[in-house]
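Only one protein chain is missing; all other protein chains are in place.
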Amino acid sequence: MGGGTSSYREIEETDLIILWGSNARDTHPIFFHHVLKGVHNGAKLYVVDPRRTASAQWADTWLGLDVGSDISLANAMAREIIVSGLANRQFIEHSTSGFGGYRACVEAYTLERAERETGVPAAVIRETAHSYATAKHAQICWTLGITEHHNAVDNVLALLNLALLTGHVGRYASGLNPLRGQNNVQGGGDMGAIPDRLPGFQHVENDELRAKFEKAWGVKIPPKRGMNLSAMFDAMERGDLTALYVLGENPADSEADRHRALKLLNGLDFLLVQDLFLTKTAELADVVLPAAAGWCESEGTVTNSERRVQRVRRAIDPPPGVRDDTEILYDLARRLGSDWGTPVSENIWNEVRSLSPMHGGMSYQRLEELDGIQWPCYDESHPGEMYLHSRLWAEPLVGPRAPFSVVEFEPPVDSLDEQFPLRLTTGRRLDSYNTGVQTGRYSSPLRRSESLDLSPEDGARYGVVEGERVRIRSRRGSVVAPVHYDTSLRPGLAFMTMHFPDEVATNDLTIDAVDPKSGTSEFKATAIRIEKHQEN
Amino acid sequence: MSDPTNAAAPNPLIPIPRGPVPLAPPAAARCQIEITIDGRKLSVPEGTTLLEAARSIAIDTPTLCYLENLTPVNVCRVCVVELEGSRTLVPACSRKAEPGMSIQTDSERVRLSRKLVLEFLASSVDTSTAPALRSYMERYDAHPERFGASAATVAQPVKIDNELYVRDYGKCILCYKCVEACGEDAQNTFAIAVAGRGFAAGISTEFEIPLPESACVYCGNCIGVCPTGALMFKSEFDMRQAGSWDESRQTQTDTICPYCGVGCTLTVHQQDNQIVRVTSPLDQQVTDGHLCIKGRFGWQFVQITAPAGPPPASTPKDAA
Partner (left out) sequence: MDLHLSAALPTEQERLAVDAALGIPSSGWTGGVRDIAVDGRTAASGHAARAERHLLLPALHAAHARAGWISPGALNYVSQRLDVPPAETYSVASFYGMFSMEPRPARVIHVCDDIACLTRGAGAICEQLENKLGPPGSAWLRSPCLGLCERAPAALFTEAGEHPREEALAPATADALCQIANSGVIPPGSPGNSVPQAGQPQLRLLQRIGKVNPQSLADYRAHGGYEALRKAVDMGPAAVIREVIASKLVGRGGAAFPAGKKWETLHNSRSNGRPHYLVCNADESEPGTFKDRVVMENDPFALIEAMTIAGFAIGAQRGFLYIRGEYPLATERLLHAIGEARAHGLLGAGTHFDIELRRGAGAYICGEETALFNSIEGYRGEPRNKPPYPTEAGLFGEPTVVNNVETLINVPGIVLEGGAAYAAIGTERSTGTKLFCLSGHIARPGVYEAAFGATLREVIDLAGGVSGSGRLQAVLLGGAAGGFVTPAELDIPLTFEGTRAAGASLGSAVVMLFDDTIDLRKILLRIAAFFRDESCGQCVPCRVGTVRQEELMHRLAGNHPLVSVTQEAAVLRDISQVMRDASICGLGHTASSAIESALKRWSIFQ
């Protein structure tokens, strides 16, 4: 099961919080309220981020590492914790496996090496390691700064290792929390929108589990995992994938190395897009099905970053001719020869409950009464789990040991050189969201258009001034954008968003170096240079 | 230390068995305290405020500066009650029950203070969009006109300096709620604070700079807590100006924000199938009633038609 191990309320009551590759202040503002409650209650806050973000400005300590050097930092912290005798030996012995190999791996990550690889002073790394290890309770929270890398899963494992090393998981107020970027990323995974899983994280390659679904659905399910998005693009390139059904995604704007994405989408035999808007992707489609807004024009559930399954409800009617996703899917099924009847969200949900044990106890009535329920919730007397992995602290241990993973530092794929000396990283702003399809439609006093954010030192070095339009070139393409000075950046580091693809297609620059385990591209690390630009 | 390096990693194909149900550490035991309110004896847990105690026995205590999701600042003093043995009245919203306390919530003194507080406020601010305050005035027979027509007021021009908020400080009773919501109780942006002193004190940015130049991040949490309509969503303000704002034609539906993965509950207020306002329930554990700019204002994308104009000529069927 994949999900944040802790509840938001535990963030308020913990003693130490590390935000690692997360600018929650801007990207998860209400989660950050819980962080601030924790801070006001006395928790120390560490923020690991190349930029001194709004979140970092709240930190007791900011660690301004080089983009993509997270594993070096985490491994050096681990080594420091081990050599200082601060590892939780009892927990390691009772609940984990693979410590020996892990210890041997991190042995090479001295503080000095980590300072070289990350840029963060050794003393700061040391202090962070000691604080994390000695805190009574501690939380590590991360976002795309960890996962939008070619070695995303390794990055996550490096953080998991730290929690296993110190026992900061499976207990109240200690845990590991990926903050989900979209309102139902967690729910999508819960429902089986992962290549190898059925609803409830049940593995599609487990015959017994698959048989349960086959029996309920009266169909055969292919006994092997499917493709993630990056694999699909590779399959398109190979010609193995020729038809695509896109629901509520806009890959024509959001994919790394956009030129390639556009080319492949254009080359499909058939593209079906179901969306609220005629997005860039929809413009390429053979058929577009206008869909209702899931959050306010239909009924159902979503799951948030603390694994809370929550009800969404129909507040307004969709515009004429626009239909709910389930209605469209039911109709498609009917056209394909299978009559599912009329969609009723509660009935669909009850089917989920009957097949996914972790959702078993979540009746609509209970979701209503309890303000949502955190999975797993096995039956109607189960309260839902505030935090995960309590089994690791059970005497005797319940289930398998939690494994340490050996992960090594690998720099970003798109390396810096004389031709491309600047590291471009990407992220979100407070008032905007992803490719701006939704947020572009409300008027925000905070909004300013896309820019290449640079340190004032780099501005001087490259002879460009605030507001000057420059050409930004990577090994894959180039865009033109105005320069904006930002002191949260150090020399050598630049920042852009992808909120305004119509103005500046940032993903013309990014690299589609993909993490083979998660399918995520390395949006966070692009090598660029700045060129003077002559407007025509 | 033993080294179970060779132990197998969990097999992803096999579901992990359940552990014990995780529980929060038990809260410190609170002893029960006996108090008397309006002659009725009751027992409340230690730490209970007099307001909570009174509400627990259905005694309705007026409040203006109090809100469940904010730290009590006890500045409006409309909730004062009479505590036996105390020289002065005490604020129910923040005073905690102590063993043996005897409280009067509707004595002459209490009624007089509440009446005067309401008269003070109504004689100095525009209460036209403060229905709660107005209903209290009726209840306590408040006559603000007895201070004369030339009584000083806080009347001033409405501030409209951005597309999302309107600030009409002529309606401000200085309850501090917006400052708390912008500050430590929720948003921690501290774009506004109380500036100046005494009757001239007012809610202000530094040097009264316009909001777009200030630290404001437009979370709207100040508006969410304003009890008098001094702070208002521009959408509501415009509809009120146009005469089309009609709460009797509005419904409220709780749903979840469409943006990031935090899972904030949005209460969508709709009128004529148009979203006119978004709030969040105060008792909601994810939001505590607070939102960010995207949740609060980012709903325009489902609003394809123009904002609601004047009310339709026909009478709505439920308005009779």
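Labels for the chains are A and B, by order of writing; each one numbers its residues from 1.
In the analysis below, a contact is a pair of C-beta atoms (placed from the backbone, for glycine too) under 8 Å apart; a residue touches a chain by one contact, two chains touch by 3 or more.
Please read all numbers here as calculations on a predicted model, not as lab measurements.
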Can you tell me which of B:Asp141, B:Glu206 or B:Glu247 touches the chain that was removed from the display? B:Glu206
Check each of B:Ile33, B:Leu67, B:Ala130 or B:Ile173 against the chain that is not shown and name the one that touches it. B:Ile173
Decide which residue listed in B:Ile192, B:Met239, B:Val262 or B:Val302 touches the omitted chain of the complex. B:Ile192
Quickly run down the residues of chain A that touch the omitted chain. 25, 39, 42, 44-45, 52, 54-65, 119-121, 124, 455, 457, 487, 490-491
Residue by residue, what part of chain B touches the chain that was omitted? 74-78, 80, 88-89, 91, 94-95, 109, 112-113, 116-117, 120-121, 123-124, 146-148, 150-152, 173-174, 183, 188-201, 204-207, 209, 213-215
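Methods note: only the chains that are shown with their structure count from here on.
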Please compute the C-alpha centroid of chain A, do the same for chain B, then give the distance between them in whole Å. 33
With touch defined as at the start, can you tell me which chain A residues reach chain B in the complex? 1, 8-9, 27-31, 33, 36, 40, 89, 92-93, 96-101, 170, 172, 179-186, 196, 201-203, 205-206, 209, 276-277, 293-297, 302-306, 308, 310-317, 319, 357, 371-372, 376, 378, 382-383, 385-394, 398-403, 430-431, 433, 437-446
Write out the stretch or stretches of chain B touching chain A in their complex. 1-25, 162-164, 184, 186-188, 211-212, 216-219, 251, 253-266, 268, 270, 273-275, 284-288, 290-295, 297-302, 304-305
